[in-house]
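My questions all concern the structure below.
Apart from one protein chain that is not included, each protein chain of the complex appears where it belongs.
Letters are used for the chains, namely A, B and C, taken in the order the chains are written, and counting of residues starts over at 1 for each.
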Amino acid sequence: MTTETMTRARQRDYTASELLAVMAGRLLEDGQVVFAGVGIPLLAATLAQRLHGPGLTILFEGGTIGAFVEPGQLPPSTNEQRCTRRANMVLSSTDVLLLLQRGYVDIGFMGGAQIDQYGNLNSSFIGDPENPTTRLPGTGGGNDISSLTQMIVAMKHEKRRFVEKVDFITSPGFIRGGTSRRDAGLPAGGMYRVVTDLTVMGFDEQTKRMKVLALHPGVSLEEVRDNTGFPLLAADRIETTEPPSERELQVLRHLDPDKLYIA
Amino acid sequence: MTTETMTRARQRDYTASELLAVMAGRLLEDGQVVFAGVGIPLLAATLAQRLHGPGLTILFEGGTIGAFVEPGQLPPSTNEQRCTRRANMVLSSTDVLLLLQRGYVDIGFMGGAQIDQYGNLNSSFIGDPENPTTRLPGTGGGNDISSLTQMIVAMKHEKRRFVEKVDFITSPGFIRGGTSRRDAGLPAGGMYRVVTDLTVMGFDEQTKRMKVLALHPGVSLEEVRDNTGFPLLAADRIETTEPPSERELQVLRHLDPDKLYIA
Amino acid sequence: MSEAYLELRRRTAERDRSLREKVMSLEEAAALVKDGDKVGIGGSTLSRTPMAMIWALIRAGKKRLSCSRSIMSSEGELLFGSGASEHVLTSWFSQGIVWGVSKVMRLYTESKRARFEEWSHMAVGMRFKAGAMGVPFLPMRSMMGSGVLARLPDARQIDCPFTGEKLVLVPALNPDVALIHVQRCDAFGNAQMDGLQFMDIDLAMAANRVILTTERIVSNDQIRRAPDQTKIPFMAVDAVVEVPFGCAPHECYGVYEPFFKHLDMYAELIRKDPAKGIAHYLDRYVYGPKSWTEYLSLIGVEEMLDAARRGRRIHDD
Partner (left out) sequence: MSEAYLELRRRTAERDRSLREKVMSLEEAAALVKDGDKVGIGGSTLSRTPMAMIWALIRAGKKRLSCSRSIMSSEGELLFGSGASEHVLTSWFSQGIVWGVSKVMRLYTESKRARFEEWSHMAVGMRFKAGAMGVPFLPMRSMMGSGVLARLPDARQIDCPFTGEKLVLVPALNPDVALIHVQRCDAFGNAQMDGLQFMDIDLAMAANRVILTTERIVSNDQIRRAPDQTKIPFMAVDAVVEVPFGCAPHECYGVYEPFFKHLDMYAELIRKDPAKGIAHYLDRYVYGPKSWTEYLSLIGVEEMLDAARRGRRIHDD
């Protein structure tokens, strides 16, 4: 891609959050069972349902199976009645989390405050956990989801968020890489994809380190590395993603007209 | 009691089963939570509800809390819809059994095929369990009930049923007496009363051996001992029970007009 | 170390869990069950027994089914008598207390032609629940000191690592297939159950495959109007078969009560001679009829109407 085309591509008519939601939604496949967190994951999963996955089953931590969230009626967490809109089943939050443990879920889909090169997520403490700079809200179901199923994480690509070692492992990725996740007692699941407003990443099969698989239009590998606090691997052939289509943006904005999650 | 009065008392206008149901029902107190088995227990608990315990809560193994079984509509087991008649709650059978473990139940109330001097019940095998003369239907919830709460057992008084040592402990009473029940891992519950068509019995506080507390009208301690396959203790002062009243028999027969359980 | 867990997950992962229609016939559903399968049976005693499905499995000539249920009744005798099963795992097995100790159960178990593996009722529930939760065991506080526990090599006693007290650990039971009958579900398998649920929800989630029979199939829209009434989610269901009176001669809560006359007739038949009695019953009522409808016709419209009249008045007050 030339500098010119890159510049052109960056003159985009969508926000970083919109790009993130569209790119994340594309990773979901029709027929999958997806356990979605609040915010971009909920929005992206609903977008996928409307665009290419009418048979995509969304689970919410509050206790919902097979919901179809209503446009303009996004819930403030995954525990309010809006989450149960046109749901197939409502069950206890403990029982819906147990579906992860029983193996019913294909994909866990979450946001993240801080992530490291092995895909470990921190949503508990910035700084020393005993004396934190910032006490974050904590795991919620994040730890359970990341411990028990394949994960897609959607987050903004910033150096302070992509750190070599998280201050605290709230939700385990591949822990210290290699077989350490399995050795810790987590034989199932693991990080599958990290999608950001710059790139789509996977993990190296052996070392379990984060690896760039695709770049969004107009983004260079250098730019991604500049915004990442650790050395990133790169696939032999890096793909370029298709820019968000009119239709994708239209449906997305229809879903979140108040810009609750795509501000 | 003279032979003459004894003879008069035996010229009774009720069957042994009716006597058993009435005497068993009297042992229940208003306000108690009673886990009742099918047959005489179900019938006697319903009788108690109608006579002196309007606030008696009956639980059935099928998953019913606070039922009021309808006269003439006795269920063939504790798992049919008749058990839920005017119930306060219907829940899973596992959950209703867990109420015993959690400590919500005052009295477990069961019948028995064979019982020994420590109140152990056998409803699994007559003869050698590996090569039984008769394979009986098994524990059902009996083992759980007798393991986890205070028990009242209602059964016909026959020598072949009251044996020194049961062929098989299906539902533990005091096991081998003394502290053996507690030592086995059952710190709560235990046998409270055994009521038969002849007598009401309790258990010695130390040895945990069966002990006659009261005799039904016209029954002698000798007669009870003659019908028991092991040496029975006797209370220092043995009471005589009041004979079934007109009202008790009338309500009982109204409940079981087809003589399903009081044949 | 975790092979059993990964195998359990693999079997779930490979099922098509998408929102899809899965309505089929009894015969098609029976083909999903293999000889030797561990079969979990829903309902309890005479209640919500998936009788039509059991009837179809026997007709299909299944063998060596290892069957588990909270409490077994006459359906267990049909499974023994037909040779479809030589092993049941349950807490209680007889037609029902009012008919005395079942002669067919006695015949098969006392002669060792079949095995009746006895666990306490709560233990059966805990085993399904562990299976549903995806854990290898659950702790419980009964069975200790009894002969029941002594005969169960699969259960373990431990000293609690928190309190030091004695506990029993019972292992997860994950049947290959669960047979469950409900009052209504949609074509995807979202099942709504009224009244007594027994262990059916845990059983459904524990099993590696679920065959639902239902009194009637309703629209997915109807299910979605009361999603908190859905008890089994579509993604746990592999087959949906609409079978009105699918529990006959047992009951279906709020729809029909047991067919007592038929059950009395059956009890009388096996009381005289259990071997001949069960063979006769199987010939006449299981192998004989061309369809479930013809089976119901043999039982007779009068009994059907009577059972339905009694069944529907449960909350009339």
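Throughout what follows, a residue touches a chain if its C-beta (ideal position, glycine included) is under 8 Å from a C-beta of that chain, and two chains touch if they have at least 3 such contacts.
Because the structure is predicted, anything quoted here is derived from the model rather than measured.
Considering the whole complex, the residue from C:E165, C:D264 or C:D283 that touches the absent chain is C:E165. Summary of contacts with the chain left out: across A:T15, A:N79, A:T207 or A:S220, the touching residue is A:N79.
Residue A:I169 is the one among A:I152, A:I169, A:L232 or A:V251 that touches the chain missing from this view. Residue A:P187 is the one among A:G31, A:P187, A:G202 or A:G229 that touches the chain missing from this view.
Seen across the whole complex, the unshown chain contacts chain B at 30-33, 54-55, 57, 64-66, 84, 86-91, 98-99, 101-104, 106, 182, 187-188. Those residues of chain A that touch the chain absent from the view are 38-39, 61-64, 76-77, 79-86, 90-94, 97-98, 100-101, 124, 129, 132-144, 147-148, 168-172, 175, 180-181, 184-187, 260. Listed for chain C, the residues touching the missing chain in the whole complex are 1-2, 4-5, 134-141, 156, 158, 160-167, 169, 171, 194-197, 221, 224-226, 228, 315, 317.
Everything below uses one rule, namely that only the chains that are shown with their structure count from here on.
Core chain by CA centroid proximity to the global CA centroid: C. The mean-CA centres of chain A and chain C are about 41 angstrom from one another, to the nearest whole unit. Chain centres here are Cα means. That of chain B falls 29 Å from that of chain C.
One simple way to say how far apart two chains are is to compare their mean CA positions; for chain A and chain B this gives 60 Å. Residues of chain B found to touch two or more other chains are absent.
With touch defined as above, chain C holds no residue shared between interfaces to two or more other chains.
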